[in-house]
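Structure first, commentary second.
Missing here: one protein chain of the complex. Every other protein chain is in place.
First chain written, first letter: the chains are A and B, and each begins at residue 1.
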Amino acid sequence: MTRMRNRSQTIWFAAAVLLFATAPVLIAMAPNEATMGLVAKIFYFHVPAWFVMFAAVFVCGIASAVYLFTERARADRLAVSAAELAVLFGLMGLTTGPLWGRVSWGVWWQWDVRLTTALILELTFIAYLLLRRYGGPGSEKLSAGLALFGMANVPFVYVSVNFWRTIHPETTVVPTLEMPMAGPFWWCVAAYFALFLVMLDGRRRLEEQRAAVDRLRLAYDDD
Amino acid sequence: MGEFCRIAWLVMRKDLRVEVRSRELVYTTVFFATSCVLVFSFAFVREGRPLAGVEAGIVWVALAYAGQLALGRAFERELGQDALRALLLAPVERSAIFVGKLLGIVLLMAIVEVVVVFLVTLFFSSALIEQAFWLAALLAAATVGFAAVGTLFAAMLARSQSRAVLLPVLLYPVTIPVLVAGVSGTIALLAAEPNLDQARFWLALIAFFDVVFLTLTLWTFEPLMAE
Partner (left out) sequence: MSATPAAEDPFDFEQVTVSNVSRHYGRRRALTRVSLTLRRGEVVGLLGPNGAGKSTLLGLLASLIAPSAGTVRYGDRTADAAGALLRGRLGLLSHELRLYPELTARENLDFFAGLYGLPDAAARVSAALERARLADRAGDAVQGFSRGMRQRLALERTLLHDPRLVLLDEPFTGLDEGSCRALASRLRDLRSARRMVLVATHDLDLIDGIVDRAVLLRRGRVGTLAEAGGTLRERYRAALAE
């Protein structure tokens, strides 16, 4: 059983490494975008990171809801792993975003709807981690509540920021993908998702082991 | 349902009675909201004239801060005598207790809102009052949403040692849509030619937020309060 799991993990890990290693080659070969030049290549990291962050937010939100109503500790372990990855990939999106913005809009930060939504989500999930760390006993439950609310909040944040922005109209350069760029782009998305799954699984397993150590320690105290 | 309302009413009446006796929350939050307005005045009044349209932001930020203060203190009060556990021990639907506490907070915030709107109108010779109906609707809807999320977070943090810092950390990211909608709706009302369509849109957004988050809070209060 363990060996089977180990083998499938090895395969996953290999796939993720391969996908990731190939990505830069494909990106390098992809044509430069006319107006942006080299900086446009950030796009291949920025957008997949943003996709993965969303996926992580939803994994965390749903796992939290499961934990809240069924008290299955496994769901909580998945939720905390996903929350950490949401913060990690969110940070990636939030650092690459301004780099793009500097060239494209001439400013580091733009109150663009996606950037702002990502920032608010990032804050929500940093709050999740803070709560877990400093909330004291029982904070698993409380952070599960927060994750559920954070997930439910996504459409509200998006809509409100979007319409708030239209009050101060500013033009945004929404890049349209030309065909030669689409291939490498989707390759990068696949690579990021593979990486996400490997990291999520690894992080979750770490959490499982931690729980197992706690169980053993408690059992040892018993006797 | 009758029983649910009876319990919510009892809890709210108890909270109001405690507040009428001590007046601690009203005095401190109104004073705090007033200082917020003052601090903003120093930031946003240039050469004796306020920057255009800045009142909307001041009203909402002052309310958010004052609301946070009131939420934290309201539960600290229950906690001082460990009364929250006594409430949870009562053989009633716990969500009814939640609704009772929520109603108390909403009423308290309503008082603060009246004072803040009055002060801002006075200090900034603002046209806030001219659209009183729509402004009241925006404030009422936003207060319900903000207080619902806040009451749940404050209640669940009541057991935590570091609740004072954690409440704002959790509260603001989740209630940002309400604040964005509140500010934007108020700006629409303050325009030389008030844009009621826009105000209605923001009001609808807040109302939708209220429905979703009230449902979620009622749904999660029971599991969140279990130790």
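Following the convention adopted for this analysis, contacts are C-beta pairs under 8 Å (C-beta built on N, C-alpha and C of every residue); 3 or more make two chains touch, one makes a residue touch a chain.
Here the structure is a predicted model, which is why all the values come from computation and not from measurement.
By the touch definition given at the top, subunit B reaches the unshown chain through residues 3, 6-7, 10-11, 14, 17-18, 21-22, 80-83, 85-94, 226-227. Within the complete assembly, residues 137-138, 214, 217-218, 221-222 of subunit A touch the chain that is not shown.
Assume only the chains that are shown with their structure count from here on.
Rounded to a whole number, the gap between the C-alpha centres of subunit A and subunit B is 31 angstrom.
Subunit A contributes residues 68-69, 120-121, 123-124, 127, 130-131, 134-139, 141-142, 145-146, 148-150, 152-153, 156-157, 159-161, 163-164, 167 to its touches with subunit B in the complex.
Within the complex, the subunit B residues that touch subunit A are 149, 152-153, 156-157, 159-162, 165-166, 169-170, 172-174, 176-177, 180-181, 183-184, 187, 201-202, 205, 208-209, 212-213, 216, 220, 223-224, 226-227.
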